[in-house]
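I am attaching a structure below and will ask some questions about it afterwards.
Every protein chain except one is present and positioned as in the full complex.
For chain A:
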Amino acid sequence: MLTIKNLHAGIEEKDILKGINLQVNPGEVHAIMGPNGSGKSTLSSVIAGKEEYEVTEGDIVFEGENINEFAPEERAHNGIFLSFQYPVEIPGVTVTNFIKTAINETRKARGLEEMPANEMLKLIREKSELLEIDRKFLSRSLNEGFSGGEKKRNEIFQMAMLEPKLAILDETDSGLDIDALRIVSNGVNKLRSKDNAVVVITHYQRLLEYIVPDFVHVLLDGKIVKSGGKELALELEEKGYDWLKQELSV
C-alpha cells in the first residue's frame, strides 16, 4: 500500500529525515516510536504532503503511484488520513460544516455526487456515537477551545467519517484519559480491515495494548534504526532509547 524508499526531507538547510525506508501492506498496523525530535511528526506530515518540507531524495509510493508531487488534498482523496499531534483550531467553522465539506470535496474529487443530507446526518450520528461525542460538540467551532483530549477524539471522529485506506495517527493517545483511550482505540479498530492500514506514532506501550501492531519501528535522528514485532515496544518501554543509541554508535 505504502512504500517509502530512501526518503530525505527537511526545511531549508536542515535535514530532518535522513533516508527512511518503510513498507506498509494492507491489513497491517505499524507503530513508530522514537525520542522527541527524532522526526516522527515530520515523517507523517511529509506523507500527508505538507509543502513546508522539501523532499530532497527518495520516493513515496502509495498504491503503486508515486505521490511525491501530490497536493495534500489529492493524497487525502487517494485515501491517506493524518491525525494531527496538534490539531489546528479553526474559528468560525463548525465541526459539522467542516466534515460535510471534507466528505463532499472528497466525493467530488472521486467523481461522486454529494452525499445526500439525510445520509450525512445519519453517518454523523453513527460515528459520533461510536466515539461517544456529545452532539453539542458538533456545532462548535472546530477545535476551538477543545481540551487536548477532545481534540484527539475529534480527529478520530473525522477519520471514522472519512474512512481512509491509510491512517497515520500522530500521538493520538497523548492527552487522552483512560476511558477516552479505550473509546478512541475502539474507534480505530472498527475501521481496520484487510484492506486498510494504520500507522500509529506513540511514546507509550499502553496504546499498543489496544491497537496491537504487527511491526514496531524505532526512529532515531531521522532514520529507522530498528524494526521488530510488538515485543520491541515493551523492550523500549523498559529500557528507553539509550541502549539503542549505544548499540548504534558501536
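In this text, a contact is a pair of C-beta atoms (placed from the backbone, for glycine too) under 8 Å apart; a residue touches a chain by one contact, two chains touch by 3 or more; residues count from 1.
By our rule, contacts and distances are computed from a predicted model.
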Item to check | Record-based protein name (UniProt) of the chain missing from this complex, from "Sarcosine oxidase subunit delta", "Cell division transport system permease protein", "Electron transfer flavoprotein subunit alpha" or "FeS assembly protein SufD" | outcome: "FeS assembly protein SufD"
Next on the checklist: Touch as defined at the start, partner being the missing chain; which of A:Val61, A:Ala102 or A:Leu130 qualifies?
Outcome noted: A:Ala102
Checklist entry - Which residue, A:Asn21, A:Ser141 or A:Asn186, contacts the hidden chain when the whole complex is considered? => result A:Ser141
Item to check | Touch residues of chain A, complete complex, unshown partner | outcome: 45, 48-52, 71-73, 75-77, 81-82, 84, 87-93, 97-98, 100-106, 109, 114, 141, 158, 162
